[in-house]
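With one protein chain held back, the other chains of the complex are shown just where they sit.
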Amino acid sequence: MTTRRDVIVNYVILGFFTISALYPIVAIVLVALQDPSQPVTGFAIPSHPELHNFVRAWDIGHFSQFLRSSALVAIAVVAVSSVLSIVAGYAFGTFRFRGDTALFYLLLLGLIMPYEAVIVPLYFDFRSLGLTDTYWALILPQIGFSLPFGIFWMRAFFLSVPRSLIEAARIDGASTFATLWRVLLPFGWPAVLTMVVITFMWTWNEFLLPLVMISQESHQTAPLGLAFFQYKYTTDIPGVAAASVIIAAPIMLIYIVLQRHFIRGMLSGAVKG
Amino acid sequence: MTSESTRIPAQPVAVEAPHSGRAAPPGEPRRIGYLYIAPAMAFYTAFVLLPFLHSVWLSFFRWDGVTPGTWVGLGNYREILSDPSIRSSFLHSVVLIFFFSLLPVSIGLLLASILSRAQVRGLTFFRAVLFLPQVVTAVVIGVIWRWIYDPAGPLNHALDTVGLGSLSRAWLGDFTWALPAVGLVGTWVTAGFCMVLFLAGVQKIPTSLYDAARVDGAGPVREFFAVTLPGLRNELVVVLTLTIIWALRTFDLIYVTTRGGPGNSTNVPAFTLYQRAFFTGQVGSAAAIGVTLALIIFVVVFAITRITERRPA
Partner (left out) sequence: MATIRYESVSKRFGETVALRDFSLDAGEGEFLVLVGPSGSGKTTALRILAGLEALTDGHVYIGDTVVDRVPPGRRDIAMVFQDYGLYPQMTVFGNMAFGLRMRKVPKDEIVRRVNDAARILDLEQLLERRPRQLSGGQRQRVALGRALVRQPQAFLMDEPLSNLDAKLRVQTRGEIRRLQAHTGVTTVYVTHDQVEAMTMGDRIAVMNHAVLEQVGTPSEVYESPRNVFVGGFIGSPAMTFGTYATERGNGSVVLRSGATSLTVSASDAIPSEVIVGVRPEHTRLWGDREDLIGPVQGRVELVEALGRESLISVATDGGAQFIIQAEGLVQAHIDDVVTFGVRRGHIHLFDPETTEAIGRI
């Protein structure tokens, strides 16, 4: 019994919150397009879009370098952690071995473990190994931290596979690996994609770890680069805005294309205990 | 007549040891499972578990990061309770819990209950947009809101335009208003997440429950407490857990917007930790703060899951 008024009210409310969510993001893009010499007070659509800000931010801010670092770290982390998560999730979700429940709960601890609790020893250990200011300091810990979610996620997928499928493969003579590779993964790729996308997002957005581990600009990641750029050029608001847009763009693009997977991944976190 | 053949029983091919009751099927992977999980567990142990234990170890020392440290037992933890600056940073966290968690959850619940009945087209679009703030890098969000809160920024400008110019101020530089201002940023970030989750959860509540409630004469408020809220229990658990953890862990936002200032008014445990570990040479104390943070989070998660489990589904 929904009246037309109900529908309109729904749209109004949704519209209001949507605009609230969008406004700051759209605003910053518009700011990035404005003339740096003019004071930027509000939400104004520039009469002459100034792409020059972007060029300036790119050059002065060395953002190509930051983006490259971020990409390198993110890809490395995603690659390794995905493989390990698939393989471990397969074992947790398919085999029965002693201690599997206990080990899994141990992993779940990592889901809620804050970086803050480990950043201190991680820094000093890496420093004593001479590995600070290297990509290893960023890649290795982040692999460790992405594993709990990845394994949780893949395990949930493998648990959802009908047992008869796995048993049929066993009777057909497939090894455990062949079952994974030839039977299960081919139709599990949506789950893998969601995991990849979320892990990529978390790694790309990570701030504290690079802040602590990296002091040389050569290895800084994009969020770090933005923070320092903003600190240095705090009055150049359109420039900073342009820099923000540059940094946010890769994730935004991936999000727009794959938003279904992002949302599904975060929504299904609801299954976790 | 149960057996038809009179053939001589064959000799077993191999001598069998007595089977235990829990023998795995011959082909079912057992020990190989360990092989599959080994690399993952190795990484996890090396870079998450062991560092945590190391943190605990460090937290028992007074150390500046350079010279050898001295054992202080629980001294760092006592300091957490006694030192006003650390205490206040934890208190600020609690304030942030209100902004990051309670407020957005309420907004999300409200929205979900209002929207629960009508069909909306383009839900995918709305969902995608509402979820957007979750995806954007925290640093970018910090930059954006720094600009919004800037004395010459759009917020003050808007206040001026509607005639409330007297309210405009340097939000992030104001001792009273900085923390709420940052809190509101958090509300903005997580409200969409709550909405998306609750909207999805509400779709799963069978309309028959609402019909039954309406037949029983329940008004919208009763409906909410009797049908919507219980139906969203799972989502509530997840949302509360995640948002409270985010509130307790906030670092990026504070770093970009206020650096803990002005003064200490927006200092949070994560930032205090950062300062102590890398700037003031109080590594042990920083470790203690980190461990405390982790423990608080564990307790919160445990409590939330327990509370929601106790009520029968």
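All chains are identified by letter, namely A and B, in their written order; residue positions are counted from 1 within each chain.
To be clear about the criterion, a residue touches a chain if its C-beta (ideal position, glycine included) is under 8 Å from a C-beta of that chain, and two chains touch if they have at least 3 such contacts.
In this text, all values refer to a predicted model and were calculated from it rather than measured experimentally.
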Out of A:S164, A:Q216 or A:T235, which residue would touch the omitted chain in the full complex? A:S164
Filtering A:A174, A:L193 or A:M252 for touch with the omitted chain leaves A:A174
Which of A:I13, A:V183 or A:M252 contacts the chain that the document leaves out: A:V183
Residues of chain A in contact with the chain not shown: 162, 164-165, 167-175, 178, 182-183, 186-187
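In this section, only the chains that are shown with their structure count from here on.
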Round to the nearest whole Å and give the separation of the Cα centres of chain A and chain B. 15
Residue set of chain A touching chain B in the complex reads 2, 6-7, 9-11, 13-14, 17-18, 20-22, 24-25, 27-28, 31, 39-43, 81, 84-85, 87-88, 90-92, 94-97, 100, 103, 106-107, 109-110, 112-125, 140-141, 143-145, 147-148, 151, 170, 176, 201, 204-205, 207-208, 211-212, 222-224, 226-227, 230, 237, 240-241, 243-244, 247-248, 251-252, 255-256, 259-260, 262-263, 266-267, 269-270, 272-273
What residues of chain B sit close enough to touch chain A in their complex? 24, 27-34, 36-37, 39-41, 43-44, 46-49, 51-52, 54-55, 57-58, 65, 111, 114-115, 117-120, 124, 126-148, 150, 152-154, 157-158, 188, 191-193, 195-197, 200-201, 234-235, 237-238, 241-242, 245, 248-249, 251-252, 255-256, 269-270, 273-274, 277-278, 283, 286-287, 289-291, 293-294, 297-298, 301, 305
